[in-house]
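One chain of protein is taken out of this complex; the other chains stay put.
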Amino acid sequence: MKNTLGNSVAVTLFGESHGAEIGAVIDGLAAGITVDEEYIAKKLTLRRPAGAISTARAEKDPFRIVSGVFNGKTTGTPICILIPNGDTKSKDYSETRFLPRPGHADYTAYKKYHGYEDYRGGGHFSGRITAALVAAGAIAEKALEAKGIAIGTHIKACAGVTDTEFTDIKKDITYLNDKVFAVLDEDTEDKMKRAIEAAAKDGDSVGGILESAVVGLPAGVGEPWFDSLESALSHGLFSIPAVKGVEFGEGFAFADMRGSKANDPFAICEGRVVTKTNHNGGINGGISNGMPLIIRCVVKPTPSIYKEQDTVDMKDGTERILQIQGRHDPAIVHRARVVADSVIALVLCDMLSLKYGTDFLGE
Amino acid sequence: MKNTLGNSVAVTLFGESHGAEIGAVIDGLAAGITVDEEYIAKKLTLRRPAGAISTARAEKDPFRIVSGVFNGKTTGTPICILIPNGDTKSKDYSETRFLPRPGHADYTAYKKYHGYEDYRGGGHFSGRITAALVAAGAIAEKALEAKGIAIGTHIKACAGVTDTEFTDIKKDITYLNDKVFAVLDEDTEDKMKRAIEAAAKDGDSVGGILESAVVGLPAGVGEPWFDSLESALSHGLFSIPAVKGVEFGEGFAFADMRGSKANDPFAICEGRVVTKTNHNGGINGGISNGMPLIIRCVVKPTPSIYKEQDTVDMKDGTERILQIQGRHDPAIVHRARVVADSVIALVLCDMLSLKYGTDFLGE
Amino acid sequence: MKNTLGNSVAVTLFGESHGAEIGAVIDGLAAGITVDEEYIAKKLTLRRPAGAISTARAEKDPFRIVSGVFNGKTTGTPICILIPNGDTKSKDYSETRFLPRPGHADYTAYKKYHGYEDYRGGGHFSGRITAALVAAGAIAEKALEAKGIAIGTHIKACAGVTDTEFTDIKKDITYLNDKVFAVLDEDTEDKMKRAIEAAAKDGDSVGGILESAVVGLPAGVGEPWFDSLESALSHGLFSIPAVKGVEFGEGFAFADMRGSKANDPFAICEGRVVTKTNHNGGINGGISNGMPLIIRCVVKPTPSIYKEQDTVDMKDGTERILQIQGRHDPAIVHRARVVADSVIALVLCDMLSLKYGTDFLGE
Partner (left out) sequence: MKNTLGNSVAVTLFGESHGAEIGAVIDGLAAGITVDEEYIAKKLTLRRPAGAISTARAEKDPFRIVSGVFNGKTTGTPICILIPNGDTKSKDYSETRFLPRPGHADYTAYKKYHGYEDYRGGGHFSGRITAALVAAGAIAEKALEAKGIAIGTHIKACAGVTDTEFTDIKKDITYLNDKVFAVLDEDTEDKMKRAIEAAAKDGDSVGGILESAVVGLPAGVGEPWFDSLESALSHGLFSIPAVKGVEFGEGFAFADMRGSKANDPFAICEGRVVTKTNHNGGINGGISNGMPLIIRCVVKPTPSIYKEQDTVDMKDGTERILQIQGRHDPAIVHRARVVADSVIALVLCDMLSLKYGTDFLGE
């Protein structure tokens, strides 16, 4: 599978940071799904850097749907979306070509591709590629929305500042999806931004935690071995650059809990089976139980910093000092949030299409 | 894929807790790998419950290799391993058939399989199935060992007790792989066991965190999108029953770090490129960098507890009280440890076979 | 995928001719499908050699369903079927180990598995393995039958003798599925058997053509690129040992037709869209059109013959003469017929589950 995510609904990404265009092909989406180009544009805008806390590279992402959409609806055949790389500043890489940036994929790409990789601006490993993923995810989100399934993500923690908890999840999702900086508490926004700016001033960067919620997913989605809902979601989420941890429900906090606390007792609410608590984040035995999914990802600090760093010359094996130039984000967690939404949407479309058939999302 | 893990090397599990046999089919392993049946038996023993802190169900797991091994070596065709369920106590399920145990897959299985699931003892969702996974994993581990790749896991935390850190990873792995209760610090063992016993006395259970390390993996293994090494490993690990979080390197601790700390600077050591620190757990951009992999999973408390719990009758939709009977582990983290080893071994065999070809592991 | 066929419904085979057992794992079949063990036994009997025209190796195939079936119904989790190899005569292979039989997989297996293959009796390449496929296929056939889909195969040609054409396909299928030697015309049976016996007397073997029909498949099943219905079916059919050609509808006869003849004009019949002719064998653009599927496979003559043949010693590279001993079929086309049914049934279950969802076949 490699550069493809999913089976019944499969998305393949292509492109490099400094190529003419990046893009995505989505195969397997049902025919008849309404494609909302404005919504795609909106999500792309949310992914784009903005203001002091983001890189100065501002691209307008004028995406183009090349195939698979006809009269505003999906045709059921592969959708190809192209996004031009408008703002690829020509730059001289001759000095740093063989000096891998710590924390980046430069060294591992070199080992994997034996020097044939497009090294300019991170090439195929660039966060830029997530724009194509977000465009694909936006179509998937709308397909889910039509089935009563909503996804939202907030920045739970960033640079030592913590956001409030979800309270009314459905309402919180609606609130978040209109926010540029996705926190539930307004005060948090200022504090986080200031903390990010403080790091930026030091030529440094910060990480954070994204918390996503999904409501409306029916019970019974997922597989025991090995395509558990957690497996499928984490598979996608760990492909987002800088994500180094994924947890569900209480996640790592389960380590200090006892079973009597961790188990979610069942009850009947309005004739439906529910759980009184949701420590398991809506998933038991790898399968959705009808409660909201709760998913957290940790995003490591942006590896591009302005401090001097130790590196090596991959060509001659000498130790060197690297000083990264150019435009870089002191944080990406606030931008990665729409990428998390997108991955979750695409994975859920895949699993729902597997379960209910390839026509389901278009019906 | 569903009940199959991997592509170039693919393992499929089958069986139910109360069926005659459980088993695994491993397809794609190279021809010529030595199959060490004693090692398989040893790993199965480590997975089995032992002593006061484990369930009284003690099975000897007299596995049988049905195919794919000839004259002590893999043939390159599918290996089927069968493990009889020797000790399946006949029990009357008529009272609890429709009362799902909180924290278990009973309810989700019912929703997914519409009541046709084999509900006895958790059926196909039972931790029992991991015996087949461990047998498969034992073959994979030996194949990796022959290539200089070693895997080991310790119980980093359990019931509020924390083990020491890895120090000399290669040596630590050797040490752990001969331990029944896998902690690095001897004092930790007693403390953890006492804490588990304390929970057991309360009719309760505890969770914990497993930390795995892999040494000897070459740089360049993994894919940018979407089969990152983290994606592939987490996909497998999240299939282990009770695992609710997976992280690499610093994992969730990255949230509070700055880039200048999180980045691992490069250096030359004995002519090889290394990183001075290993915050990224041996993976950059989804691809191995040649440093040890560091992987942590959280295992939630065993959902089977002896306290009364709220549940519902799935048939008539009434609220009920459930009192679980039978034999149950107050903790499974110490047993899940060999399952984690197995999953990691199988995933790495898959990715190495993809990269270096289907003959590689047998050469 | 390698030793696995299908995605939504996936069957994996394992075992060797002289191992203890062979078997199949079927993953993805819906929960709630009735498993008819007598029907499985019947199909296994049809696959077994019988009388003068078949090998003397007569196995009773007392299969055992190890998992995935509970109270006579599929559970939705993997079904493992085991078939013991009761009649594996111990034999001394020391003389012929390195002398590949012409037309067999001995040489290619040696090149692929580097000598680690289980060479006894063809090992994993043996036609024996198709017993497991037939058992799996029998479950699939019954699942399709419950949806109004029926599959039947006749020996269209064998040893220069040709059977009559399908006339009333639905009735013909019913007729064929109760026949041991599957021809539509009774006279054909005698003629074919005599022709096979004539070849057997010469120490030789014969091939033939199987023609399968499927009725009841709804229109709209299949994919444009690359999982066309023809692609999926041929993928499975070409795995049957000795199959060297697959065609649909007019097949190779299309080469001499003109479009005005080859096109199937549409008409309305009892309110439904039909085609007046069925030259395209029920498939247009890779997708079923609601008319009967017509599929033909050619089965080459059994490579095991009693004449002296030229071969080489794979170890020392010398030319040698080989005289095959033992029990062998002068024809397998009459036995391969149930294997064709099985493959078609499994592929259709896969494609229907993809299209209509994983619950569809159990509903």
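Residue numbering begins at 1 within each chain, and the chains themselves are lettered A, B and C in the order written.
In this section, a contact is a pair of C-beta atoms (placed from the backbone, for glycine too) under 8 Å apart; a residue touches a chain by one contact, two chains touch by 3 or more.
Note that the coordinates shown come from a computational prediction; the quantities given were computed from them, not determined experimentally.
Asks: Quick one: say which of C:F125, C:F166, C:F181 or C:Y356 touches the chain that got left out.
Replies: Of these options, the touching residue for the absent chain is C:F125.
Asks: Quick one: say which of C:Y39, C:Y107 or C:Y175 touches the chain that got left out.
Replies: The single option touching the absent chain is C:Y107.
Asks: Who touches the missing chain here, A:P102, A:G123, A:G152 or A:G286?
Replies: Candidates A:P102, A:G123, A:G152 or A:G286; residue touching the omitted chain: A:G123.
Asks: Which is it among C:G152, C:P303 or C:G357 that touches the chain not included here?
Replies: The missing chain is touched by C:P303.
Asks: For review purposes, identify every residue of subunit C that touches the missing chain, sorted by number.
Replies: On the side of subunit C, residues 1-5, 7, 13, 100, 102-105, 107-109, 111-112, 124-125, 129, 157-158, 160, 199, 202, 204-209, 219-228, 230-232, 234-236, 238-239, 241, 243-252, 254-268, 271, 273, 275-276, 280-281, 283-290, 296, 298-305, 307, 309-312, 314, 317-319 touch the unshown chain.
Asks: For subunit B, which residues lie in contact with the unshown chain of the complex?
Replies: Answer for subunit B: residues 7-8, 77, 224, 354-360 touch the chain left out.
Asks: Which positions on subunit A touch the chain that was left off?
Replies: Contacting residues on subunit A, toward the hidden partner: 1-4, 7, 10, 12-16, 19-23, 25, 27-28, 31-32, 64, 66-68, 70, 73-80, 82, 112-114, 116-118, 123-124, 359, 362.
In this section, only the chains that are shown with their structure count from here on.
Asks: Determine the centre-to-centre distance between subunit A and subunit C, using the mean Cα coordinates as centres, and give it in whole Å.
Replies: 45
Asks: Using the average of all C-alpha atoms in each chain as its centre, how far is it in Å between subunit B and subunit C?
Replies: Each chain reduced to its C-alpha mean, subunit B and subunit C end up 38 Å apart.
Asks: Would you kindly tell me how far, in whole Å, the mean C-alpha position of subunit B lies from that of subunit A?
Replies: It comes to 26 Å between the two C-alpha centres.
Asks: Got the subunit C residues that touch at least 2 other chains?
Replies: 7, 77, 359
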